[in-house]
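Just one protein chain is left out here, and the rest sit where they should.
The block that comes next holds chain A.
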Amino acid sequence: MLKEKVAVVTGGSRGIGRSIAINLAHAGADVVIFYAGNQQAAEETLQQIQETGQKGLALKVDVSDSEQVNAAFKEVVSTFGRIDILVNNAGITRDNLLIRIKEDDWDQVIDTNLKGVFLCTKAVSRPMMKQRSGRIINISSVVGLTGGVGQANYSAAKAGILGLTKSTAKELASRGITVNAVAPGFIVTDMTDVLPEEVKKEALDRIPLNRFGSAEDVAELVKFLASDAASYITGQTIQVDGGLVNS
């Protein structure tokens, strides 16, 4: 399905990103993961990528730092010769009520979750334009559509990704590059494990499919959007949320 494609997954060492990276490798792509700091997790993911028989690479990159981002993509192109798929997945949370969000908590979340998407997208647009093909998939969140208590910074960044996705889709469409956003709902990961039980129960009550999603649920959609089968889909936001949000 993705034979001879080269994919980059940011935030690829753990959680949804890891699932996406391994899933793309299973579909035949060589996969590069960018990770922020958890080297052990990155090595585990890399090993699982390589077990599929595909090539893999793990690079420590702060996606909010343009120099690091540009150097990393340069390395990807010099190692693999091309970039076909970019999955902007890296994200952090600094949840708090708006009144308690410190300026630094705001900046960190916007820098990693939104500016990081801009920087990585800008870096791949040149090689993708030259190739006349590419797939950019941005991982947003249903919170970007609905807002959420205690997540003003996170939801602002995730909503920002949706605007960025639509603009980039328009700019790059004529060059054979599609850009879409995926908005997961409640997905079981390290990031959601830390939520209080009552928050989880309350969330479950609102999900029509009556279960939390898995990282694989998201990864399957990303795999489809990355494939040639999705060549007529661009500028869209697709939810993977068990019916949680009807927009």
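Rule of thumb we're sticking to: a residue touches a chain if its C-beta (ideal position, glycine included) is under 8 Å from a C-beta of that chain, and two chains touch if they have at least 3 such contacts; residues count from 1.
Keep in mind that, in the parts below, contacts and distances are computed from a predicted model.
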Just go with whichever of "Acyl carrier protein", "Fe-S cluster assembly protein SufD", "Iron(III) transport system ATP-binding protein" or "Tryptophan synthase alpha chain" UniProt uses as the name of the absent chain. "Acyl carrier protein"
Omitted-chain contact residue, chosen from A:Met1, A:Val77, A:Ile110 or A:Met129: A:Met129
Of A:Lys55, A:Arg82 or A:Arg175, the residue touching the omitted chain is A:Arg175
Absent chain, residues of chain A that touch it: 126, 129-130, 171, 174-175
